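All protein chains but one are shown at their positions in the complex.
After this line comes chain A, so read on.
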């Protein structure tokens, strides 16, 4: 998992909770990296799971909610670092449709070792976008948070329904524009 996800996560914990909480979850997680992350590095995704589990224990908030909230936060961080993606797209559907075949392609140019999830799209119905998430890791919640963060950024009125799929690492998101 890219270091940028870790640094953003800890930043969020520091801002939304406290420096203390951030320190506690790091210390409690017994991480191989020792909890020191750089955005250009790559780290085992289990460290993220451990940090999230520790945070849930300490705050009493369910893991899924925490991860989804982090996804929304991560989106604001991403567009701050790569504003060109936002400038090129006028709507949430437009940028979401580009995640798989454009944004991830660009990510791989910078980080050839990045292991990225895939998205399949269905656009058969007007006003509806279906995204099917597949990953080697169970981070569908993070994907949901990112989608929500994107919709919020564009200020659009879009309903997101998540349908679980057979595999634990896959999910189907049905995005519908509300009239």
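Remarks
One rule holds in what follows: a contact is a pair of C-beta atoms (placed from the backbone, for glycine too) under 8 Å apart; a residue touches a chain by one contact, two chains touch by 3 or more; residues count from 1.
The definition used in the following text is that contacts and distances are computed from a predicted model.
Choosing from "RNA polymerase subunit sigma-24", "histidine kinase", "Insulinase family protein" or "Spore germination protein", the protein name stored in UniProt for the chain missing from the display reads "histidine kinase".
Here one chain is not drawn; of A:27, A:88 or A:163, the residue touching it is A:27. Of the residues in chain A, those that touch the hidden partner chain are 19-20, 22-23, 26-27, 34-41.
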